[in-house]
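Below is one structure, written out as structure tokens, with a few remarks after it.
Here the complex is missing one protein chain, while the rest keep their positions.
Moving on to chain A:
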Amino acid sequence: MKYIDEFNDPDLARRLLDEIHATATHPWALMEVCGGQTHSIIRHGIDQLLPEQVELIHGPGCPVCVTPLDVIDQALEIASRQGVIFCSFGDMLRVPGSDRDLFRVKGEGGDVRVVYSPLDALELARRNPDREVVFFAIGFETTAPANAMAVHQARRLGLTNFSLLVSHVRVPPAIEAIMTSPVCRVQGFLAAGHVCSVMGTAEYPQLAERFGVPLVVTGFEPLDILEGIRRAVRQLERGEHRVENAYARAVREAGNPAALRMIEEVFEVTDRNWRGIGRIPLSGWRLAKAFRAYDAEHRFDVGGIRTEEPAECRSGEVLQGLIKPTECAAFGTTCTPRTPLGATMVSSEGACAAYYLYRRMNGPTPQATRATREEMNPVA
């Protein structure tokens, strides 16, 4: 734990903050792409400590949030069927479909199980040859290699009762979609460190060049994030726009070749719908032709499900950084983690959930909750 503590050090954080305060002379809007970064920012109160000029905009990088309603409804349909063991990471269970969630399906008798790895689902398939085991394969570049590995293994083991419901999405096309939006305010990006640890950084220089934005590869601990902000602000103040790796302990330019090979073997690039945003060309993966037998969408014939989002949910604008969660009229009123309208409220990485969980205080004034520089060295 000492290793992690070093990335929480208040003295180092203060030094980085001092430098950011001294560097920022203009208003800048940075987007942290990843929901994990959003939660770290809000959980540690980093946004409260930044200078007024530096605004953080929360990006679309929450895999749970951006999984489209159609696919959630497909999952609910498959999970409800007799003879199916439906496996998912825990945070998908509360994401609302059109009229229910996976918890509800479980409560009504569906065999829905939380697993920690797709390989756990594979093991369930091996032990239950008379059941269909389906794994809900969502997520960005971070989860794709393990999901690919599970399918690869299923074929190697000759398992015919295992399949994936795939809704994988890719970060670079999302960045492109955000930057080409006519109302885009983003001037720089904190790129998600774990995505780059898999994919490397090769796709980013062209984005930095084309849109004239700094892209700083950033980790998830408080000091990682402050360092990412410091570097992005420094570039902006100097009029620069290039890719910097502020997460060198995990990210190499070439990424993880073994993981990349696995993705390449099992998946192929496809267009994908992003919940709240819409269709982004070439922004996802689906199972390659050779592995189509492991595609739950086909196996259970649920490809025809089409749905509509609640009209009052503005999660799409939140995901594109156009509004803060608190600017949505439904936030905290008709939309709460208990009764979410959109996935950004229910997902543990969603921006709306982060604001709801960590930022609602009705006692102190906003000024009172903003820490003074002196308070940054807490008394043990």
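We adopt the following convention: a residue touches a chain if its C-beta (ideal position, glycine included) is under 8 Å from a C-beta of that chain, and two chains touch if they have at least 3 such contacts; residues count from 1.
One rule holds in what follows: contacts and distances are computed from a predicted model.
According to UniProt, the chain absent from the figure is "Hydrogenase expression/formation protein HypE", selected among "Protocatechuate 3,4-dioxygenase subunit beta", "Putative aldehyde dehydrogenase", "Carbohydrate ABC transporter substrate-binding protein (CUT1 family)" or "Hydrogenase expression/formation protein HypE". For the options A:28, A:89, A:135 or A:204, the residue in contact with the chain missing from this view is A:89. Interface note for the absent chain: among A:28, A:211 or A:331, the touching residue is A:331. Those residues of chain A that touch the chain absent from the view are 1, 4, 8, 10, 13, 36, 42-49, 55, 63-64, 89-94, 103-104, 106-108, 114, 116, 138-140, 142-143, 194, 222, 324, 326-327, 331-333, 336-339, 348-349, 355-366, 369, 371-372, 375-380.
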